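What you see is the complex with one protein chain gone and the rest in place.
Here is subunit A:
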Amino acid sequence: MNSFDAFKDPKLCRALLDRLLAEADQPLRFMEVCGTHTVSIFQSGLRSLLPATITHVTGPGCPVCVTHESEVACFLELAKRDDVIIATFGDLMRVPGPKGKSLKTAQADGARVEIVYSPIDALAVAAANPGRTVVFLGVGFETTAPAVAATIRLAREQNLKNFRVLCFHKLVPPALEALLADPETNIDAFILPGHVSAIIGAAPYAFLADRYHVPSVITGFEPLDILSALLEIVAMRKSGQPAVVNAYTRVVADSGNPVARAVMDEVFVPVDALWRGLGLLPGSGLVIREAFADFDAMRLPGVTLPDAPPLAGCRCGEVLKGKMAPNECPLFDKACTPATPVGPCMVSTEGGCAAFYKYKLDL
């Protein structure tokens, strides 16, 4: 058996699940904060197999979903400019902004929007369109930010004058801190995002155990990874010794990836940032450093972060904080479905509402 495939082995999973069923005797509300964990927990069927004592809550782990209303309004304004081409990951296309507008509707209105798989592809778009400014929408957590930073460095190396990034990158640990500081969230444990951790390592999460006494496990995305993380959490709660455990050592070094972090630090600097549902969180976002100002779309004349109201009726804010399950939203599966999404949590395939809709209905 391939050493990586073994992480899906049904026999091993069953044995771990049996052990979990035997040991999970006290109530446990655990949150995962990564869209890929959300999808994996539903897709593998794990959610319906977990012991009744264990409650799975999805958190603010979908970068498209946590992009703030004002940030969406900002890139939609930019898309209207004749001299601008927007380059973006596909997930942002249908995220609704003010007055039901999205990049998709902007495109129908004549805006030029190119979907790219990698920020690197946006450099080629810029090279092919010297008369326009290509703006890449920099959305994503610590997994994505280094890739965008490296792309900005390449743009400088290639002396591209018409490439810019609208930088709305966000950092995971400050969001976890905000969730724990809110007495209403009731989170007993975290499953920590494997690929964010591949970059930042384990140290930035230390406060979870030290200050908030919340056991947390960095883990991968296979059923075996998630089950073993839950077993580890149950054991830590029994022993009364919460810690941050790295259970994804095949990918994550405790010290993370210092090369990727250096590239990120060279180009970006942390600032207070707005999150949908969570508001302004200190030190939770990244902006482009002065040294790379020529590549910063925020510094183009006339670009601002406009005030934008929350989407009427959408409870994404509550869903992202784990305070409300998606099917408790009055619009869920009524006005709001993946075909007619009201909020970003239903748009993105990694959003809590979309995952709930897709998998809940055939449980």
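Definition applied: a contact is a pair of C-beta atoms (placed from the backbone, for glycine too) under 8 Å apart; a residue touches a chain by one contact, two chains touch by 3 or more; residues count from 1.
Criterion: contacts and distances are computed from a predicted model.
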Options "Glucose-6-phosphate 1-dehydrogenase", "Ferredoxin-NADP reductase", "HypC/HybG/HupF family hydrogenase formation chaperone" or "Multisubunit sodium/proton antiporter MrpB subunit": UniProt name of the undisplayed chain: "HypC/HybG/HupF family hydrogenase formation chaperone"
From A:251, A:269 or A:324, residue that would touch the chain that is not displayed: A:251
Identified contact with the non-displayed chain, of A:139, A:311, A:342 or A:355: A:139
Omitted-chain contact residue, chosen from A:81, A:156, A:195 or A:289: A:195
Subunit A residues touching the omitted chain (full complex): 1, 3-4, 6-7, 9, 11-12, 15-16, 19, 34-36, 61-64, 89-91, 117-121, 139-141, 143-144, 146-148, 150, 153-154, 193, 195-196, 198-199, 224, 228, 249-253, 257-260, 263, 348, 350
